[in-house]
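Below is the structure I would like to discuss, written out as structure tokens.
So, chain A:
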Amino acid sequence: MATPITIGAAGGEYMESVVVTKWHVSRGARVCAGDLLAEVETAKAVTEVEAPCDGVLGEICAGEGDEIAVDATLGFLLAEGEDDAGAGGNAGTGGNAGAGGNAGAARDAPPAARPEAEASGGGRTDRVVASPLARRRARAAGLDLRQVTGSGPGGRIKRRDVEAVLARGPRAAGGALPVMLLHGFAADATTWSGLVAELGRGRRLIRPDLPGHGAAAPAGGGFEAVVAPLLEALDAVEAPRLHLVGHSLGGAVALSLAGARPARVASLTLIAPAGLGPEIDGPAVDGLCRATRPESLLPWLRRLVADPRRIGDDYARAAMAGRVEAVRAAQAALADRLFPDGTQALDLRSALAECPLPLRVIWGRDDAILPWRQALAAPGHAALNLLPGVGHMPHVEAPELVARLLRETVTAAEATGVQ
Partner candidate 1 sequence: MATMRYAEALNLALREEMARDDTIFVFGEDIATYGGVFKVTQGLAEQFGDRVRDTPISEQTLTAMAVTAAMTGSRPVLEIMYADFLPLSLDALVNQASIYHYIWNEQVTMPFVLRTQGGGGVGTGAQHAKSLDAMVAHIPGLKVVAPVTPADARFLLKAAIRDPHPVIFLEHKLLYNLRGEVDEADDAVGEIGRARVAREGRDVTILATSRMVLEAEKAAEELAGEGVSAEVIDLRSLRPLDLDAITASVAKTNHAVVVNEGWRFCGYTAELAATIMDHAFDDLDAPVERVAARDMPIPYAEPLEREVIPGAADIAAAARRALA
Partner candidate 2 sequence: MTANTPSDHDLLEMHRRMVLTRHLEEKLGEMHKAGRTRGPIHRCDGQEAVGVGATAAMAADDYVTTTHRGHAVYLGRGLDPRRVVAEIFGRETGYCGGRGGHMLVGDVETGMMGGNAIVGASIPAATGMALSMQLRGEARAALAVFGDGAAQTGICHESMNIAALWRLPVVFLLEHNAYGLTVHHSAQSSVPDLAVRAAGYGMPGETIDGNDVLAVYGAVEAALQRARRGEGPSLIEARTYRVEGFSTSDMGGYQPDAEIAEWRARDPILLARAALVDRLGAGRVEQCETEARAEMEAAFEAALADPMPAFAPHVASAPYAARPEGGR
């Protein structure tokens, strides 16, 4: 099934349309998740569009010089060996915004077709084209070749590509473990775009949608129902261990996953996680669920960040486009179970206190949704970063800093090999 290529975060918050200035790969080219596909020109800058997953570039819907809507599909990525006939029929529009604050990602494909297909358990991974020597070197280094971009003919991974990746990591021989990123309530996987851009390439990122969010099916239950499919996804990851990062509700999920599979988790990074106290901004939760128009969504979106000027009318319009009625209903039902009466019903404080893993907690001091003091429930070995001038969205409001902190956690965990 073809995966649509959309502008996503690159569209910027204030734009309705962009101009495609350059395609960096041509039809038939094999690309890896995160590879630069194209450049689009927004009002002020040229920004990059990255591959949402590994694949082969199929149909290109928007050529160089075309002006297109921010939520339009630029083209499609095909799985290895997939025919691109019929891919055009999937050229859906729409977007999920919510707390993630990123407009325009086409999300009308069923879950199996999502970029994070491998993380949702049943999806096949694309065949990696690599030289025998590159495979041998990667195997010896414990490096997953899906993290490597090939520079040889037809995108073949050669030894030099493997070594370039290994050279980037301080602990090349140990191998770069993948990172699973879990978004917050009313957001979706596109919330991570800014952070991903700061992290750079060379590490495999797994970005599933939580149940009832993005393209994932509704949870149909409480917190356990949210955690269960993600536990399955974690178990399906083909790596000895992985790093977990979770924001808000995703933080609570990450903490639960780490408790369930401590041997599989190399480190845990929680960004303004839920579940560490009863307080929550109940009206904001209700408002996000209830809003049916950009005008009613905008004030609640602005409450997520420290500087409301970050969120404009265009942004709200794009975000609202993805919040179709089914999504709103699923999230309202989930909110009713998780946050009844403006209170967090789940309490993971003891899980946090007992977490033996390398642990970091990041919180904005101006968080209006969850109070940063809940971070103080963290155990002594946890690193605590309380960011001034940042609200509930540190990875969106301060992506450079969050990326740096995440790199430090990941690197330290891999260097010491702590289980």
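Here is how the candidates were picked: all candidates are chains of the complex that A comes from, given by their letters.
A few comments on the model shown:
To be clear about the criterion, contacts are C-beta pairs under 8 Å (C-beta built on N, C-alpha and C of every residue); 3 or more make two chains touch, one makes a residue touch a chain; residues count from 1.
Source: prediction; values computed, not measured.
Although all of 1 or 2 belong to the complex, chain A touches just one of them, candidate 1.
Those residues of chain A lying in contact with candidate 1 across their complex are 131-136, 152-153, 156, 158-160.
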